[in-house]
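Moving on to chain A:
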Amino acid sequence: MRTTHVSKWLLALMFFMFLVLAACGNGSGDAIYSIEDFSENASTEGEAIDGGTLNYGLVTDTTFEGTLNYNFYSGSFDNEIIKWFDESLLSVDKNHKYTQDGAATFEVSEDHRTFTFTIRDHVNWHDGEPVKAEDWAYAIEVIGHPDYDGPRYDSSFRNIEGMEEYHNGEVDSISGLEVVDAKTLKITYIEGTPSLLAGGIWPYALPKHIFEDIPVADMSASDAVRKNPIGFGPFKVEGIVPGESVSMTANEDYWQGPPKLDGVTVKVVNPQTIVQALKSGDVDTVDSFPTDQYADVETELTNVEFLGTVDMSYSYIGFKLGTWDKKAQEVKPNPDAKMADVNLRRAMWYAVDNEAVAKQFYNGLRWNANTLIPPSHPDYHDSSIEAPTYDPEKAKQILDEAGYLDTNNDGMRENPDGEELIINFASMSGGGDIAEPLTNYYIQAWKEVGLNVQLLDGRLIELNSFYDKIGQNGDDAPEVDMYQGAWSVATDVDPSSLYGRQAIFNFSRYASEENDRLLEEGTSEKAFDPEYRKKVYSEWQQLMVDKIPVFPTLYRSKLVPINKRVVNYSIGADFMGLHEVGVTQEKTFKAE
Partner candidate 1 sequence: MSNKLLEIKNLKTSFYINDGYYAAVDDVTLTVNKNEILGIVGESGSGKSALAFSVMGLHTRAKMEGNIFFNGKDIVNVSKSELNKMRGNEMAMIFQDPLTALNPLMEIGAQISETFILHRPTMTRRERKDRVIELLKMVGIPRPEYVFSQFPHELSGGMRQRVMIAIAIANQPKLLIADEPTTALDVTIQAQILDLIRELKATIESGVILITHDLGVVAEMADRVAVVYAGQIVEIANVYTLFKKPLHPYTRSLLHSVPADGQDKLHVIHGIVPSLKHLPREGCRFAHRIPWMDASDHEENPILHEVEPGHYVRCTCYKNFSLQEDESKEA
Partner candidate 2 sequence: MAILEVKDLKIYFPIKAGLLNRTVDHIKAVDGVSFQIEQGKTYGLVGESGSGKSTIGRGIIGLEKITSGKVYFNGVDITSKNGKEIRKNLQMIFQDPYSSLNPRKRILDIIAEPLRNFERLTKKEEIKRIEELLELVGLSKESMMKYPHQFSGGQRQRIGIARAIALKPKLIIADEPVSALDVSVQAQVLNFMQDIQKELGLTYLFISHDLGIVKHFCDEISIMYKGRYVEQGTKEEIFNHPQHIYTKRLLSAIPDMNPSNRDKQFRIRKKVQQEFDQRYHDYFDSEGLAYSLKPISETHLVALQEDVQKVR
Partner candidate 3 sequence: MTRVYGLSRDLDLWGDLMELGKKETQSQQNTENNPTGLKILWSELRRDKLALFSLILLIVIVVFVYGISFVMNQDEIAKVDLFSIHKPPSKEFILGTDYGGRDVFGQLIIGTRNSLSIGFLVTFLSGVIGVAFGLVAGYFGGHIDNILMRVLDFFQVLPFIMLVIVFVSIVPNYTIIAFSLIFTAFSWMGVARLIRSKALQEKELDYVQASKTLGTSHFKIIFREVMPNISSLIIVTMTLNLASNIGLESGLSFLGFGFPESTPSLGTLLSYATNPQTLEHRWWIWFPAAVMILVLMLAVRNVGEALRRATDARQRRG
């Protein structure tokens, strides 16, 4: 009797699961899209009602850290929260360059070294105190303080006059920082470079009247950051459930005018349930949407509109061409490296079909990359540069000519000296389901042209080990010949932190005089001329395509779904109209 019952149960369970499956229906999944099809701005027309609350989802399977201050945060989710209640004093344009539309305006001196900022009137902290020049200066002092524990202190701070001395504790104040009057701040830099204008200036203030009494070391853990954070943005923090959600109400005193919404609720949404959350109208929008799910849900999510923009990142494949010289703190190229022959590298580029990868794996929402400056920097990305594209015959030809021949007839090419050539390829795990087949695809593609590429360790390497191996501490693992990675790029186009001679992140360990020269010119005085700067970086992009220390594989798009009740929303880099965002009805639209 038990017999029949158990099997009946099993059958019933299977039946039930099938029902669930059937109820879910079938998505299409085969369509090909293009980033061109998407707009950065929500297209919903119509009158926003007075009030309403926007639900903003943070897509993560963990929590947000809750370091809710621009000066201390390190996780990107915190950033997504802070942006609703605090903002940069400086506005930016599409190329991430500072403009004069923000809460502060600025003037640059002749030598491009001294900046004078004036904070507008009516720019007030949430507690009513005006945002003052000393608040701004205070932010910089705190970050430069020896006890500061955040990740912000970098070369752009060291570029401020007197900062090193202050940071080392030799002096008590920063000479390059001058509070002229309540609303005017003057900052003097050691070197005036065009990078300053694209993210090189710290544009966030820290309310001194609140933080004054807190030791710098304790600031990031303080209640002023974690429990009662304030800013001068369009919304005020009302309540925080640590790690889970933040609710905010409108800041009627906002300098650009009172927001249309009554408030915003930011909450964590699990990536596994994101589609359902959108469908049911649980959230209006999210900070980011996994692009590989788009094709499946496009038709299903009738209640949302997808906004799209080019992501500030690219995927690439790098070759190890040298090592890191720890003493000199610079790259030490090795002309005898296994991958030293540029022809080998070029052939490998030719051998892979990134277009097919983009279309098949990503439905066109990633696309074939040609240079190391992605189109997220529209002024500098040079789309005219012709980079190798899929051409296996050409790859074979290049290899043949370069002397990589199959001398022992095992189907795999040997190196020009006739020795067996095994190339070890390190690849990182993460990046969803596609990382693994993608890696395997590359290996297969190289095998097609006769190159014996082996996956290092036989598996995708977990992030921490991966970066350890490819040398983020300067200890390059000798077994790595090439690797696959991705960079998100800085707001400033200058790539020297990734490809410069002194950059430890220059994992390919490529350096040449030409490269040094171009990178230097890109940040020189002359480069304040946009045309000149553009030309320099075009040349640099070309140089990289010729020398191929790394080759870019895919550019990425960023998709953001937004409920159709939301108006005036945008995901553009220059968007500063959060207070304009409104909803057309109290309730969210649900998908039919």
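In picking the candidates, the idea was that all candidates are chains of the complex that A comes from, given by their letters.
In this section, contacts are C-beta pairs under 8 Å (C-beta built on N, C-alpha and C of every residue); 3 or more make two chains touch, one makes a residue touch a chain; residues count from 1.
All figures in this text were calculated on a predicted structure; none of them were measured in a lab.
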Direct contact with chain A in this complex, candidates 1, 2 or 3: 3
Complex contact set, residues of chain A against candidate 3: 2-3, 6-7, 10, 13-14, 17, 21, 24-27, 29, 271-276, 293, 296-297, 353, 356-357, 360-361, 429, 432-438, 440-441, 444, 455, 457-460, 462, 465
